[in-house]
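One protein chain omitted, others in place.
As written, the chains take the letters A and B, and residue 1 is the first residue of each chain.
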Amino acid sequence: MILAAVLVWQVVLAACVPLLSRRLGRDAGYPLAAGFLLTAGLLLLPLPVVLADRTVTADWRWLPSLDVSAALRMDALALVFALLVLGVGALILTYCPRYLGREASHTRTYLLLTLFATAMLGLVLANDLLVLFVFWELTSVLSFVLIGQGRPAAGPPAVRALLVTSGGGLALLAAVVVLTLELGTSDLGRILAEPERLKGGPAWAAGALVLVAAFTKSAQVPFHFWLPGAMVAITPVSAYLHAATMVKAGIYLLMRFSTLFGGQPAWKQTLLVVGLLTAVLGAFLALRQYDLKALLAYSTVSQLGLIVGVVGVGTPASDAAAILYTVAHALFKATLFMLVGIIDHEAGSRDIRRLSGLHRIMPATAVFTALAAATMAGLPPTIGFVGKEAIFEALTEAHHPRWTAPLAAGLGVLASVLTFAYAARLVHGVFTGPLRQQGLRPPPLAFVAPAAVAAVLATALGPAVTLLSPLVERAANDARPQGDPPYLAFWHGFTPALGLSALTVGLGTLLFVFRARADRLLRRLPTSTPFAVWFEAGRARLLRLGALVARPARAAGPATFLLRPVLAVPLLAVVAAVGLGPLPPPVGDATRPGDAVLLVLLVVTLAGLVTVRSALGAVGLTGTVGLLLSVWFVTAGAPDVALTLMLVEVLTTIVVMLVLRRRPPRLPPGGAPRALLAGAVLAGATGLAAAAGTAALTGRRDLSAPGGFLLAEAAPITGGSNVVNTILVEFRALDTLGESVVLAVVALGLVSLSDRVARAGRETPAGPADPVLVFAHRLLAPVMLVVSGLLFVRGHEEIGGGFIGALLAGTAVGLGHLAYAGSPAPLLGRLRTRPLLVAGLLLCLGVGLAALPLGRPLLTLGKVGLPGGAALPFSTSLLFDLGVYLIVLGLIVAAVRRLDVPTRPAATGERR
Amino acid sequence: MSAAVAVGVLVAAAVHLLLQRGQLRVILGFVLLGHAVNVLLLSAGGLDRRAPAFDGAGAEVADPLPQAFALTAIVISFGITLYLLGLLSADGPTGGGEKETGDGPSATAGGEGETGGGPSATERGAGGGER
Partner (left out) sequence: MSRLLVLPFAAPLLTAALLLAVPRRRTAHRLAGLAVTAAVLVLAVALLVVTRDGTVPVERIGGWHPLVAIGFAADAFSALMVTVCAVVVLACLATTAASGDDHDPLFVPLVLVLSAGAYGAFLTADLFNLFVLVEVMLVPSYALAALGGGATRLGAARVYVAMNLLASTILLAGVGLVYGVTGTVQFGDLAAAARTSPTVAVAAGVVLLALAVKSAVVPWHDWLPRTYPEAPPVVLALFSGLLTKVGLYALIRVYAVVYDGDPAYHGVIAAAALLSMVVGVFGALGEATMRRVLTFHMVSQIGYVLLGLALFTAASLAAAVFYLVQYILVKTALFLCAAAVHAGHRTDRLDRLSGLSTAQPVLALAFAGAALSLAGLPPFSGFVAKFLLIRAVGDAGQWVAVTVAVGVSLLTLASMLKIWGGAFWGEPPAPDEVAATRVPARTVLPALTLAVVSLLLGPVAQPLLGLADTAAAGLLDPDAYLRAVSGR
């Protein structure tokens, strides 16, 4: 319960930030620090329980379907890290008010820092893999935002940091998935309680993935390069996230999973090798830096490596050493960052070559820097000394294989010697020597105080390490329950570790004293590793590859895009031909003698169409194809289809003519000969596939069940004898409604398109009327209208219906438009699109929806019974069809009027 | 069999037109493709039965359902053809009225002027259209 309360309290704190910030400005850090301390106090309440090797838990069912709970649990290991997060957090928040400028966006900084602390707490308290992952990624994201805020130069390093850490995060996610699937639960407590259940391949995979996650987060080689880059962040962020806490999340993860993977020799060896390599490499690089923050950053890399290496030893003593050194490092590194921040703030530089003699101006800062540096160098009596002792002790115990111990100890000593050297150089470089800068002032007391507290604490905890002992031992046992670690003490007597410490100090002193000579040697080393460069190069290569992938999507014309779907058709046919077994035999004879004639005509027309260069010719031939097919549809027993197709064909041709009047009379060349040939081959293959598909998949079964039902029942049920029409206006009236809507929308689209053209200045001037067409219109239009009306009314019984009727009326409209060349023709010439569409749509929908209030389904059409037993004198399907009629007419009016937009006379002088 | 042949030649001609330059060819190609599908639909009903579906069900009466499908399809493709023609006609003299836009399968953007799909053309065009 208390764990959930703690997290809630932290969120409340974050929520209070805007308010506090408005009231107190940058001083809002103080109450927030107090809040953190309160949180720490709350967590210490169950200390006796934790020390008694029991855990505190909280549980909330998050995804019951997956058996995932948002479970929290606190043992000593979690408590140590939680206290670290909160304690250092409180110090940093006390440091912020004097560091941040008055105008700076402190609200955002405080909010993000508080949220970050919450995420870290969640991370160390999580008792479910998924929850652990969530908080893990949250810390990465918050770190990204904290690095990137403000300065323009902060972008690339922030991106790098996020990509590296969340890449590791994804490895963690994969590990979570492997573990969850393999062990059937994501409950961390249960998984760790039975480590022997994980074995074989999954154990290896999960172990490797966890290592990647931890190495990215804790900046181990080769993923370390993001950390120095992250130093563009403001100092409190560097101190808190990138020295004391977030980078320790990787250490926490390794220790947490020690139980699970610690048994694998490969796991231990990887940790040892990677950790110690990182330690040495980081220390060398730190020695090469002149920027104090960069020095501290590489120092952090190095120290983290040392800890990772020690975790790899895998004994009770090594676990305790790792935990102790984690605490020590957090204390001295946060202190050093805070002090460097003060120096930077007051002296305006962090370059060790430009700073000098600052102890004259800021003696307190100098003293505390020296203390913290001594802790870093591992000098007695600091906690750094105790921690280093423990580490040397642990490293000498590494014996898998046997020669590891001396090598590990040697590398550890080497890293520590270098650490000593750069710690000495830091203090010496900044504070000794003559004061070169003018007008410096000592920092205010409140600025130095947080660092002072931490420095004093780090020093005092050395002799008083026994205070920490119970908690650290308990935590070591939590990490790996394999017996009690040795009791932590300031003085262990004359041990090999003490010897190594002495050796470190001695060699370090030599390195410092002969620093000029050492520098000459070191100058050959690069100041950074090339990984960051490689990373950026890889990213740039990815972006270029992406541009390559994206390029095809930039082609202008439709042909490029149509190609691939078309190509899929013959491919599908080939696959089908291979996969299909024997087909059922064709039913009946689907061929009639007349078919051949039509086919020949069709082939001839199409051949003309694909070769013709005249636009009008192409349109005419296309129309001919339509007419040929209409004739054929009559012989196929589909007179409605035939008539509709014919009318559609006529209307399409009229409209195309209108559009073509202002376009070139010749079609453009089809393309390069090779492309044409390829197109022809593809066209042939697609045609063949379509023909084969039609032959194989149609005409091989008897009359379908719905077809039989309709033939038998349609007339008796609906009273209409034209079955096709009854389907359209009754059985599948929804399809008809849909197509009417399509037509209405097309009409609207045409209006919208031509409005824009008209706005662009191309007005429609009325041209001279064509006497021949006028005569034809006078003669034909009334007849067409009467026939149209007849076709509409009798549609239910004979060929006809709303569509056909309206298409015929539309033809009359088109003729009138052609005849009168744009000025309103008599008879239907003044019809307007929008009212037709609105009336038609409302009629269709109204009739359809009227059934709903009567408790009938949508589009229940037919004779409607009126109250009192009488029936309406006509079927409502006729009203529905009338709506369709109006919409189709509206479309044709729109098409004929709107698509006939002549060019401006001045434009090209084109003939109208 | 005749339906299959008709579908085949219609599709072949349609694809040939679709893959060539010129918007008008593309539109006509789609008209042909629509025809092909209509033949296919009728064939799906079974062309061995070829009497119109008026009154009653004889052994020769055609399946009315695919005819209804074909009618719906004809009308929809008619509408969309009109819209394509609208787009063609909205393409004013400056936007390629003299010059047919569209390209063969191998051509890419670049040198296509205003209608090119590259980002610079995009911005120019979009800006020009909205200002």
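Just so we're on the same page, a residue touches a chain if its C-beta (ideal position, glycine included) is under 8 Å from a C-beta of that chain, and two chains touch if they have at least 3 such contacts.
Everything numeric in this text was worked out from a predicted model, so none of it was measured.
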| item | value |
| --- | --- |
| Chains still shown that are in contact with the chain withheld from the display | A, B |
| Residue of A:75, A:137 or A:187 touching the missing chain in the full complex | A:137 |
| Listed residues A:3, A:146 or A:178, member touching the removed chain | A:178 |
| Contact partner of the left-out chain, one of A:345, A:492, A:515 or A:554 | A:554 |
| Full-complex contact with the absent chain, from A:710, A:791 or A:879 | A:710 |
| Contact residue for the chain not shown (choose from A:742, A:774, A:799 or A:879) | A:742 |
| Identified contact with the non-displayed chain, of A:114, A:127 or A:166 | A:166 |
| For subunit B, the residues touching the chain missing from this view | 18, 23, 26, 30, 33-34, 36-37, 40-41, 43-45, 65-66, 69, 72-73, 76-77, 79-80, 83-84, 87-88, 90-91, 94-96, 101-102, 114-115, 117, 119, 121-131 |
| Residue numbers in subunit A that touch the chain omitted from display | 61-66, 70, 130, 133-135, 137-138, 141, 148, 152, 154-156, 159, 162-163, 166-167, 170-171, 173-174, 176-178, 180-181, 539, 542-558, 560-562, 564-566, 568-569, 572, 576, 579-581, 583, 690, 693-694, 696-701, 703-707, 709-710, 713, 727, 730-735, 738-739, 741-742, 745-746, 748-749, 751-753, 756, 760, 834, 837-838, 841-842, 845-846, 848-849, 852, 855-861 |
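Rule of thumb we're sticking to: only the chains that are shown with their structure count from here on.
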| item | value |
| --- | --- |
| Subunit A and subunit B, separation of their C-alpha mean positions in angstrom | 37 |
| Complex interface listing, subunit A residues touching subunit B | 551-560, 562-563, 566, 586-592, 595-596, 598-599, 602-603, 606, 609-610, 615, 618-619, 622, 625-626, 629, 632-633, 635-641, 644-645, 648, 651-652, 655-656, 659-660, 662-664, 667-672, 675-676, 678-680, 682-684, 686-695, 697-699, 701-704, 706-708, 710-712, 714-715, 721-724, 727-728, 732, 735-736, 738-739, 742-743, 746, 749-750, 753-754, 756-757, 760, 762, 798, 803, 888, 891, 895, 898-899, 901, 903-904, 907-908 |
| Subunit B residues within the subunit A interface of the complex | 1-22, 24-28, 31-32, 35-36, 38-40, 42-57, 61-68, 70-72, 74-76, 78-83, 85-90, 92-93, 97-109, 112, 115-118 |
